[in-house]
Structures are given as C-alpha cells and as structure tokens.
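Sharing a structure, written as structure tokens. Questions coming.
For this view, one protein chain was removed and the others were kept in their places.
Going in written order, the chains are labelled A, B and C, and every chain counts its residues from 1.
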Amino acid sequence: MELGGVLAPVPTPFDEADRVDTRRLAAALARWLEHPLAGFVVLGSTGEAPLLDDEESVRVLAAAREAIPPTRWFIAGTGRESTRATIRASRRAAAAGADAVLVRTPGAFKEQLTSDALVGHYTAVADASPVPVLLYNFPRLTGVTLQEEAVARLAPHPNIAGIKDSSGEILLFTDFVSYASDTFSVFSGSGSTFFTAVCLGAAGGILALACVVPDACVRLFELARSGRHEEGRALQQELLELARLVGSVYGVPGVKAALRLVGLDLGRPRRPLPPASAEAVDRLRVALAAFQEAHA
Amino acid sequence: MELGGVLAPVPTPFDEADRVDTRRLAAALARWLEHPLAGFVVLGSTGEAPLLDDEESVRVLAAAREAIPPTRWFIAGTGRESTRATIRASRRAAAAGADAVLVRTPGAFKEQLTSDALVGHYTAVADASPVPVLLYNFPRLTGVTLQEEAVARLAPHPNIAGIKDSSGEILLFTDFVSYASDTFSVFSGSGSTFFTAVCLGAAGGILALACVVPDACVRLFELARSGRHEEGRALQQELLELARLVGSVYGVPGVKAALRLVGLDLGRPRRPLPPASAEAVDRLRVALAAFQEAHA
Amino acid sequence: MELGGVLAPVPTPFDEADRVDTRRLAAALARWLEHPLAGFVVLGSTGEAPLLDDEESVRVLAAAREAIPPTRWFIAGTGRESTRATIRASRRAAAAGADAVLVRTPGAFKEQLTSDALVGHYTAVADASPVPVLLYNFPRLTGVTLQEEAVARLAPHPNIAGIKDSSGEILLFTDFVSYASDTFSVFSGSGSTFFTAVCLGAAGGILALACVVPDACVRLFELARSGRHEEGRALQQELLELARLVGSVYGVPGVKAALRLVGLDLGRPRRPLPPASAEAVDRLRVALAAFQEAHA
Partner (left out) sequence: MELGGVLAPVPTPFDEADRVDTRRLAAALARWLEHPLAGFVVLGSTGEAPLLDDEESVRVLAAAREAIPPTRWFIAGTGRESTRATIRASRRAAAAGADAVLVRTPGAFKEQLTSDALVGHYTAVADASPVPVLLYNFPRLTGVTLQEEAVARLAPHPNIAGIKDSSGEILLFTDFVSYASDTFSVFSGSGSTFFTAVCLGAAGGILALACVVPDACVRLFELARSGRHEEGRALQQELLELARLVGSVYGVPGVKAALRLVGLDLGRPRRPLPPASAEAVDRLRVALAAFQEAHA
C-alpha cells in the first residue's frame, strides 16, 4: 500500500463538560469510511492535539484504531515540544496500532530551533519510533519553518516516510517535492492550493477540507493526477472559498462548524478555543451552498 | 509585602542524561539568595517549562519551595495550551506553596485566540486558582499578543495581580502601565529596556539578565525609581549588549551559557533546544567582561 | 496580436559617469531580438525606473522604440507616486510610441493606500492614458498589495488590459487569474513559479530571468501551455536556483551581473544601488553553469 492519496485529519469531539467523547469520534469515522478516502490523521492539529493530555490521547487513539479498518491509513499526530515527550508519544501511538506518526515541528522556543536542532530532533524521534515518521511543516501554527536544507538531510532516513507541508509557500513546496521518492511522500496540507500541489508532484493531501467534502477532494486529486487540468482547475476554483474558510480563516472552530452544517456534530472546540462566530457560520453556510449548487 | 522589584526567572537544570536535576537548582538558588533580589519565577519560559512533564514540574516546584525563604517572592509558571491544563497546573503550584502563578498566553492556535477567548481563558484560570494570577504577554515565544483591551477587562479581577510584558513594544507597555494600581503590578520582561520601563511606571522586572548580574539589575531599578536618570541611563547603556544577548538573541541556551561564565553550571538545555554555539559563548564572554570592567 | 507570452523587462544601462547609455540599450535589444521573446518592458523596476528623471526616461523610451520592431510588444513602465505624475508619464510614453504602460502601485504612503484609493488611482490613469494600462502588483518593492477586490473592480475597465503579479503568493495569483479574459491578461512576474503560473492560467510572464536565458523561458511557457507537464516541471526545477538569484535574491544588481556573465555588459546599477557582490557573482556563475550543463 503506497503512502499517498487524500487523508482526512479528524477533529477530536468534546462533550458538553469539555471531556473527550470517543463515541462521537467512532460515529464520525464510520461516516467518513463511506467515502473513498485513503486514510485518517488522528490527533493532528485539526484534532486539537495540543489541548489534550496524554491519558486522553491514548483513549482517542484506541477508539480510532477500533474504527479504522486496515485498508485505510491510520496516522497519529505525536509532535510535542520536547524530543523526549515526542518519542514517548510516538511509542504510545505505535502501541495503539498507528501505521505512522505525523510529527509537527516544536515551536515553543522558535528562535533557537535552527535546522541543526530540528534535524537532531527528528533524527532522534525517527530512531526511536517503532513506526515510520512523517515530518510536518506548519509555520502558521508553530512559528517555525522547516527549511529545505533540513528536509534534504532528513529525507534519506530509513524511518522517515515523508512530509506534510502546510506552509502555503509554493517555492518551499517545490523544494520539498524535489526530495520525493518511493520512500519519501510529500503531502500538501492546504486545500486551497491542492490542485497546484499535485501538479507539482505531491503524493497526496492531508486536508481539513476532506473532512467536509471528501468526495470532491478525492476527485480533485484524481483530475490532477490524470492530467485533466481544465477540469481540475475548475473544480479547485469552485472549492477555493470553502477551502480557505475551513483550512485557514476559521481554523479548527471553522472545521467543526462546517461539519455541523453537513450533519456531523463533533461538539465545540476545547477552551481557550472559542466556537466559530455566527458570522463565520454564515460565511461557511454560503460557501458550502455555493459549492453544492455548482455540483448539483 | 508589595509585588514589585527585581525577580529572577530561574532556568531548570538538567543532568547529563537529560533528567531534571533539583540538587543543582537548590545550589543555584542558594547563590542567588545572597543578592537583594525580590524573588524568583520558577518554571517560566526561561525555566524551559514547555519541555517538562507534569511530574517533573511538581518536583521542581517542591525543591524551589524548600530553597526559597518566605521573605522572597516565589512565583510559578503554569501557562499551558488548554484552559483545563492551566487550571490544573495552577492548583498544583498552589499546593506546592507558590505565592502566585505566572500564566503565559496559550499560542498553539494563535489565529483563533481573540481578546474574547483570552479574557475567557484568564478569567477561568483566575476564578479557579487558589493563588493570585499574573498575566504574561510574550509574543516572540507564543505568537500571540495580549491586547490592551483584554488587559483592561482583566485588570479589575480580584485574583489577577498584575502582568509581565516581554513584548518590547514601548507603546503597548505604556498602555499596560495605565492600568497599574495597588492591586495590579506591571512587570517588564526585558532587560534591555528596563530603565525606560521603570521610568514609565513599572513596578519591577522579571529579567533573565537578573540571573546573571542580579546586583546591577537591582541598582538599575533603584536609580530609575529614585529619579537618578543620568546614572540610570548610563548603567542601562552599559548593560545593553549583555541584556540583548541574554534576553533575546541567544534565548535560554544563552542564559545557561552566561551563567556558566559566572560560575553557575545548570547543564545544557533540554532537547530539541541546542546548547549555545561557541560563537554565542564568545560574544557573551566579551559582553560580560566589558560590563564587569566598566564596574571594576 | 494577443497580449501574452514571455516578455523581458530590460535593465537600463549606465556609463561610467552614472549617465544613461542608450547606445548600450540599443545593442542589448538587438541581441534579445534574436530570441523568440514576445516583447519588452522598458523602464520597469528591473529598468531602475525610480532612479531616473523624466528627461532621461524620455530618451530611454525613444531609443527603445527605435530598436523594437512592431512585431514585438513594447511596454513602458510609468508608475509614479502621485496620480498626476503617473498620468503625465503615461502620456509621454504613449507619445514615445509605447504599445501599453505598466503601472506599479504607488508605495510612499502605503498605510493609507486602501483598495478604494488604488482603484481611484488606476481608474484616473486608465481614463487619461492614450494606450492600454497594465496593473502591477509588486509588494516586495512597494510595500503595497493590490487586493483581489481592487482587481475585480478594475478588470472591466476598457483601457485596462491586464496585470503583472510579482507577489509570489499563489492564492492571490489564482484570484487574479479568475478575472482573466480576452481583454484582461494575467502575467506572472516570477521566474521561479512560472511553470505553476501558466498551469494556473497565466497569459504569460514578464521575467527578469528572460533577459538572461530567454529561450529557456519561452520553452517553459510552451511546455506548460501544451500540457507537457513532466518536461515542464523538470525544466522549471533546473531553472529554479537561477530564477531565484536573478529574480529576487540579488535584485537588479544580480540581473546586471548575470547579464555580464552571458556577455551583455549594461554597466553597474545607479547609486544608491550597489553592484552585485563578489559572492553574488560567484553564486550566479555556478547557477548559470549548472543550468547550461543540464542543457548541453
């Protein structure tokens, strides 16, 4: 099974008392499994991972493992601020049955996190992790950019299987793609530039947008892959507003609000994250309706 | 006892195996107690708090409580990404005997952390914390700026005792000072602008620089307080290079390297933080020597 | 003749006494005319337009008009800080025989230049200009970004014929392309993302890179246009380093240095612009050699 295609980074549901609600997660996964997604990322940034403690994280992974069949990828987010905590989380994820781990860069001491420091961090994690590691560059979340030179040094590591890039910087993405190989898959994390990313050589996407409109994301991937550029460009344009709102403008609260609009209630984000504002919900509703109409 | 004066935010020592070393912490505190510092912040950002787990944090606080006499302030850093975890950490710190807690803004989902969200976060923490809460604005670390309007709404809370501002933005600091009162103390977090901050009305400073040259920081505070501006300005100028290197340019690795230069070995930073480079150590040595010479 | 294809934005030559040297310009144009470029932009930012006075500008345009045959586009840069001066410069350019004018946004009072202000500016210029106007978005030069909403309002103007975008922001570029039509051509200003831009629907490129390696730029355009994505991607990758160095890293001094390396001496940039450093020349030489070798 090749590491690629469209994966959904699933939100973590909370109940009214702000507790993790694994039952709702199982129900949501059951619905997503009706769509041709290649797999799932659990406890990524869309999963509000920085807001969960270790014990909660273990319960979420166990519930996900139960729900996800072996025919789909099951990737766990395990990035932490210290190398030590990242290694521990990766081992727990492997023990819980994850196929791979997605490790965002640390961010707490961004100014000291040179390429050398990040290479050291990822190498230690990859050496220790029982399952393959995916690098994860998400400057808007962490304040840290994984530079090309760091990726050049990390890509050959036998236990590093690829990278997810959510920087939105097309030049940097082009650099990352130049390291793509059978053993190093480059994923886009941005629904609004996904068509371009696949044209440039991405192996797939890990897209919040794919939680909301999974079929359209898979179709966009296939159009780009098969060289049907006219159609692909048109579909990307139709998805653009929704992709922006869900993927960056409104963040996790926006994803949860959009999911409620398509009938999937995963509760509100955990504090201090606020729920999406009424105005945000309105814009999401309009963008979703506009997209659905174009595809009726 | 008024909340003010010069406090040292102490680094957390690690041993060769990357384990927390509370014995070295006790020894360092004993040395700092020989100087007229008003108190200490333990497990702040200089204490590498984001790199410790909960169990380690409890041990560090216990060791600090034992070493710090009741005549000095003992403040614990307890900021976490979720409101829930921040409340739990604040309760543990109070149980460990801290006089107050210093709570940096969360940063993981910066774009969604509106003033409303931050006011909600701090209000919940202050409502739940058994000891007074200090707000903490440190955009360079967290990527989040606590705006004036948020501070205006939080300053009257009976369990919010002040703010530490490490933004380095003089206008924002001026705004914060306009909310200063007997029950709301404004602290500077920047050694390189400390003289200006006290002239503008700061109650004190929580300065990495004060770990390295405590007497000079206390003297700078007193000069500014007593209106001896000529001398204060001159001392600030003499401290400037060192303050910059320790306080921002080289971050926590720089603080640990500077401490070793004055005879206090707190080990290397925890991974992924790298130790200070040889070049950094050289610049620190030169700046320290230049300062000491001016004061011989 | 459709407005599109690859155009070269030509540098302005200066002699040893820092005077405009129109003879060298004519000689350079003669050489570029041997290549299948669609046309030329004279007195754009690569032409150091902000460093010339009005009288010098007139002489440069006259020399260019004489050298450029009517089968190639001759576009003159006429952006100035005031609307009044921009109109005057556009009229002079039309009188000198330019086919169109390229008008960068003003930048001097960037914070006041709202979309309303920019729409007013461009509308007044387009109303008054005897020849068609191209908008020009170049935030790195001007500090101002022409927003999508401004372009949406300007694109229908009968005397506005298109836009050049040098922002490098792929999402903004995608927005601009959504306004493309028979009467509104979208040009990329970035050699390092040119392949992507054409895939996304660009009508062409105005690329400093095309002064240095015109044939390769034209070939890249044709590959992207005809759907030969594998080859196009490979060529873009081979051009990447050179495109970056010439197009952004080293600016106008880099373009002039690269031209000297391919045998075209246009002198040094005008003061305060410094000539390219020895290190810059070395990197350019290496990048050029690497590209030429790949194509030997």
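Everything that follows uses one rule, which is that a residue touches a chain if its C-beta (ideal position, glycine included) is under 8 Å from a C-beta of that chain, and two chains touch if they have at least 3 such contacts.
Worth saying up front: this structure is predicted, and the values here are computed from it rather than measured.
Asks: Could you tell me which shown chains are touched by the chain that is not displayed?
Replies: Among the chains that are shown, those touched by the missing chain are B, C.
Asks: Out of B:62, B:240 or B:261, which touches the unshown chain?
Replies: For the chain that is not drawn, the touching residue is B:240.
Asks: With respect to the chain omitted from the figure, which of C:130, C:156, C:227 or C:274 is a touching residue?
Replies: C:274
Asks: Looking at C:121, C:219, C:244 or C:268, which makes contact with the chain not pictured?
Replies: Touches the omitted chain: C:121.
Asks: Across the whole complex, list the residues on chain C that are touched by the chain not included here.
Replies: 18, 45, 48, 50-53, 81-85, 106-114, 116-118, 120-121, 124, 140-141, 143, 248, 250-253, 269-274
Asks: What chain B residues would touch the chain not displayed?
Replies: 168, 170-171, 174, 178, 192-193, 196, 199-201, 227, 229, 233, 236-237, 240, 244
Note that only the chains that are shown with their structure count from here on.
Asks: Check every other chain and keep only those touching both chain A and chain C; list them.
Replies: Expected: no chain.
Asks: What's the distance between the Cα centroids of chain A and chain B, rounded to whole Å?
Replies: Here the centre of chain B sits 35 Å away from the centre of chain A.
Asks: By residue number and range, which residues of chain C touch two or more other chains?
Replies: Within chain C, no residue touches at least two other chains.
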